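Note that one protein chain of the assembly has been removed; the remaining protein chains are unaltered in position.
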Amino acid sequence: MRKAVMVIGGGIAGIQASLDLANRGFKVHLVEKDPSIGGRMAQLDKTFPTMDCSICILAPKMIECAHNRNVQLLTYSEVKGVKGSIGNFKVKVLRKPRYVDERKCNGCGICAQNCPSEAPNEFDENLGMRKAIYMPFPQAVPRVMVIDKDNCIECGLCDKVCPADAVDREQQPEEVELDVGAITVATGFDMFDPSVIPQYGYGRLKNVITAMELERILCASGPTGGHLIRPSDGRIPRNIAFIQCIGSRDRREWINHPYCSSICCKYAVKDAVLIKEHEPNTVVAIFYIDLRAFGRGFQEFVNRAKSEFGIRFVRSSPGEISEDPSTSNLVVWFEDPTTRTVHHNSFDLVVLCPALIPRKGVGELAKILGIELDNYGFLKSADSVRKPLDTNVPGIFACGYCLGPKTGDVPDSITQGSGTAGRIAEVLVAREAS
Amino acid sequence: MHEVANTPRGRGVLTCIQCGRCTSSCPVARVVEEHNPRKLMEMIILGSRSDVLLGQLPWHCLSCFTCLDRCPQGGDVGETMFAIRNLAVREGNIPRGTLVQTQSLFDTGRVVTPSRMALINRQRYGLGKEPAVDVKDVQKILRKTCFSKLTSRGS
Partner (left out) sequence: MKYAFFLGCLIPAREPNYESSVRRIAPELGIDLVEMEGANCCAPFSIQSVDHMSWLALAARNLCVAEQMGLDIMTLCNDCYESLLMGNTILKEDKEIRDQVNEILADVGLEFEGKTEVKTFVDVLHKDIGLEKVKNAIRRPFNGLQVAIQPGCHLTRPKRIHFGEWMGVTALDELVEATGAESVAYERKESCCGGPLRGINDEVAQYVAKQKLDAIKAAAPDCIVTVCPFCYLELDMGQLEIKRHMQLKEEEYDLPVLHFAELLRMAMGMELEDWEIRAHRTPIARVLKMQEEQ
């Protein structure tokens, strides 16, 4: 009987690792703390440089996870304790109550239509609202509603209208203990909160947003239905600035993210092109320190962005953003690198590209698993050159951005997911043989 | 470049990545076209010694430290300005106003002293005597650090 394995984190890296292992005959427990798998990739509009619709290429893999007999999805669940060692880990997983019976709910959504209580939609980066009983996003897997008890007013309407009688307000958290031979961690990244640097105005100036918020705005299933409009007045922005390296490459002690986050230059160019495709008359400028467009297809993509789409690339890092209170337009002062003089331009919308940091909660998870972290809170590889996917604990591996700024794009996360699947299979099969 | 890097407060020139954030933030750069901290660092890196040390650019700096606080490399453009000015003074490049202050410092222990009227007013306003300075001690110190030589006063 082949030993089961665990994957912690249901983003693209975790999903790929799960599928690879499942298809090799391992039983996989895929633990995800959000109510649905999908991770960051589900939030994106399009991926670079191919400009594929992100959820369109992710969803088939998500569905395969749901249907594959060897994959058990433990969504809305968290790892709370681990004992044992390679070959014999005993993992305690806490399953948080959805207050909806997973076996009965078919995701029809009638409950949400009737729910009177609203809360900010986390999947949409709090740009729009969702109901207290909600489907995390339209393509969620599992396709089950979840009740946010903090915002639920206990009116019982959802229960009354549910045709499948799936609402279970008495549901309790459930702790399960799972016996697994190996674990891989794939918890991904969060975005650094730019309000830590007050000069950029995030949180204070309405039309300063992060790149992830822009993705949700551009996405057809997002809070604006895919219409490119700006937060303060819903107008279509006629000129947009991207500002790179907000917190990345920053050695100041109180910020302390001296690394380059790898993917921001790429996604900024992608987003700029997307914007031009939506609104060809909108002017887009990207303010950068260095433009990091490495790898296959990216430099070509940048060249197209310049020549075909007329996107402005300005090699100057602005220090601050101010606002014209009458229009909510933003003023960006920068040094024009060609004339060496200081200018200011007005923009309708400013998009900040923040540093990418470890997911919240990873510190506690690492403690539970006994894994070492690096200076920035990312998981540390056992040997960053020769064993990049191993951690210091034999039998526990890691893949994707939780290991830190790698190339970081989707193919890279998939590669690493498959890599850990290979490592797990290798070590467990070797143990079986001995 | 290494000359500046080895001057106190000048190490920042070694880590400058020419991102331009300092110039984008500088209050003087917004009103004086020639004042450009990033360009100054560039000139140092390229070795334009006389342009840097004999020019006026470093003396337009307010030492407001806005650049220093925003520099992603941990900040030393603002500090480097001091190193450049120290070197510039040794080349004889020092604005008249600064020279006047240094001379006052050596003679009285203060960069600016109360006028006779101000001293009389102190008594009228009930502020007590002017706090006295130990001028001899100040002069001893300034002789030892060759400050006096730099500003051609004292022995």
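Read from first to last, the chains carry the letters A and B; within each, the first residue is number 1.
The definition used in the following text is that a residue touches a chain if its C-beta (ideal position, glycine included) is under 8 Å from a C-beta of that chain, and two chains touch if they have at least 3 such contacts.
Quantities reported herein were computed from a predicted structural model and do not represent experimental measurements.
For the chain left off this view, which of A:Q72, A:Q171 or A:Q199 is in contact with it?
A:Q199
For chain A, enumerate the residues touching the unshown chain of the complex.
198-199, 204, 252-254, 320, 322
Even though one chain is hidden, which residues of chain B still touch it in the full complex?
7-9, 27-28, 30-32, 35, 59-60, 62-66, 68-69, 75, 78, 81-83, 85-86, 89, 94-95, 97-98, 100-102, 105, 109-115, 118, 121-122, 124-127, 130-135, 137-138, 140-142, 144-147, 150-151
Heads up, the rule we're going with is that only the chains that are shown with their structure count from here on.
On a C-alpha centroid basis, what's the spacing between chain A and chain B, in Å?
Chain A and chain B have C-alpha centres separated by 48 Å.
Which chain B residues qualify as touching chain A in the complex?
Per the stated touch rule, the residues are 17, 19-26, 29-30, 33, 36, 38-39, 66, 70-75.
In their complex, what parts of chain A are in touch with chain B?
199, 245, 249-253, 289-290, 315-320, 333-335, 337, 340-342
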